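All protein chains but one are shown in place.
We just call them A and B in the order they show up, numbering each chain from 1.
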Amino acid sequence: MLILLFDTALILEKSILVIVLFLITLGVAAYSTYGERKVAAFIQDRLGPNRAGPFGLLQPLADGVKFFTKEDFMPNAAERWLYILAPGAFMFVACMTSAVIPWGTQLTIFPRPVDLQVADINIGILYVMGFTSLGVYGIMIGGWSSNNKYSLYGAIRASSQMISYELAMGLSIIAVVMLTGTLSLKEIAAQQTGFNWNIWYQPLGFLLFFICSLAECNRAPFDMAECETELVGGYHTEYSSMKLGFYLFAEYINMFISCTIIATLYFGGYNFPGVDPGWLGGFMGPIVLFAKIFFFIFVFMWIRWTIPRFRYDQLMHLGWKSLIPLAILNMLLTGAGVLLFEN
Amino acid sequence: MLESIRQIPIDYYVYLSTLLFVIGILGVLIRRNAIIVLMCVELMLNAVNLLLAAFSTYLATPRARSWCFSSWSWRPPKRRWGLAFW
Partner (left out) sequence: MTLYLFLTLAVVSVITALLMVFSKSPVRSVLYLILTFFAIAGQYILLNAQFLAVVHIIVYAGAIMVLFLFVLMMLNLNSDTEPQKSTVWKLTAGIASGLLLVTLVGALRGSIQISTPAEANGRVGLVENLGRVLFTDFVVPFEIAGILFLAAMVGAVLVGKRDLQV
C-alpha cells in the first residue's frame, strides 16, 4: 500500500533510522541501569559499581553476560507458551513507541535531507497512548501464566495501577492537544520554538503527566507491582535468566521513552533558546533533546531513591481522588484560556 | 493511497464483516461463560464498525464513520457490568 508509492532510498533511510534508534534505545536503557546504581550510590554516599572497567563502565555488559548464562528455569505448572511470550511482548511494546518521536528537524549532511522521525503520523500522541495501554498485557500475561499467587497479585496490582493512572495521563494530554491544536508530535515539537515551551502554559498538566508517567513505568514510589516486602518479586517472581532480563530491561526502556515524551510535550523537544536544531548538520536537535532526556532520567532516579513507596490504597486514592479531578480542572482551565486568548 | 484501496472490491469487506458477524453469533450461541458471550457481542459490533468504515472510505464521506462512535458508546454499560462483577 503505502510502501509502493515511496522510493527505495526512503525505505533504506527509514530502515537505517529504525536500526539506529533501536540501538540507541538499548544502549540508553543499558546505561540507565549503570546510571541508576551510580545515582543510588551517590545519594547513599557509596561508590557504586567500580570493578568492571574504568569507573565500572562495563558493568551493564557484565550484567548482560550474567543474564544470558544463568539457568533458564520454568515452573512446571506454567502456561508454557504464554509464559515465554509475555516478556517478549512487554519488550516489543516498549520499543514500538519510539517510532513517532521527532528526534530533531532534519539531517543535512547527507546528499538528501533526512527527517529525524521514523513515522510522522498525524495522530502521534494517540499512538503513544495506545502503546502505553498495551504495556499492561506483558505484565498481566506474565503474572498469570507463571501460576504463582504472588505473580498474580503483582500482575493485578500493576495492571489496575496502570489503568487508573492512564486516565489522568490521557486527560492531561488532552489539555496539551487543546493548547496546540494538533495530535501530531512533530507539529507539537515544532510549535515550541525558542523558549515558548508548553510547560509555561501547562504547569499543572506537566505535574500530573509526570506523576502518571512514574506510575506507568512502575517506578518508585509507585512500584507496587514488585513490592519485595509483600510480594516476593511481583509479577516476575517466577522468571529467571534473560526472560527476567527482558522485563527489567523493558522497564528502563519505558523510562527512557516517557522521559522523551515529557521532554517533547512540555519542554520543547529539540528546541532550546539560542540554539538552532539545524546546527552541526542537524545533529544539534538530538543533542539538545537527549540532554533533556538524561536530565529527566536523573530526576526519575532521584525520586526513586528519595521517596518511600506508597501503600496500595494510598496509590489508588491519589490516582482516582486527586489526580483525575485535578486533570479535569486543568482541562477546563485550558479550554477557558484557549477561548479567552485565542479569539 | 485512496486509489490503491479501491483495488479491493467493496464486496470483500462486506463478506469479511458478514463472516465475523456470524462467528460472533455462533459464539453467543454455543458458549456459556458470560464474559466470552460479551466478547462475542464485541466481535459482532466490530464487524459492523468495519463495514461502516469501509463504506465511509469508499463513499469518501466521514458521515458513516461517525456512526462508529455510536456503537462505541455501548461500552460504558459494559464497564459497569465488569465492575459489578468484582
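FYI, a contact is a pair of C-beta atoms (placed from the backbone, for glycine too) under 8 Å apart; a residue touches a chain by one contact, two chains touch by 3 or more.
If you're wondering where the values come from, they're calculated on a predicted model, not measured in any experiment.
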**Omitted chain - touching chains that are shown** = A, B
**Option from A:L12, A:I163 or A:I307 whose C-beta touches the chain left out** = A:I163
**Message:** For the chain left out of this view, which of A:A40, A:L58 or A:I121 touches it?
**Reply:** A:I121
**Item:** chain A residues that touch the omitted chain in the full complex
**Value:** 1, 3-4, 82, 121-123, 126-127, 129-130, 133-134, 136-137, 140-141, 144, 152, 155-156, 159-160, 163, 166, 183
**Request:** Tell me where the left-out chain touches chain B, residue by residue.
**Result:** 1-8, 10-16, 18-27, 29-33, 35-36, 38-40, 42-43, 46, 49-50, 53-63, 65-70, 72-73, 75-80, 82-86
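What we mean here is this: only the chains that are shown with their structure count from here on.
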**Asked** In whole angstrom, what separates the CA-based centres of chain A and chain B?
**Response** 32
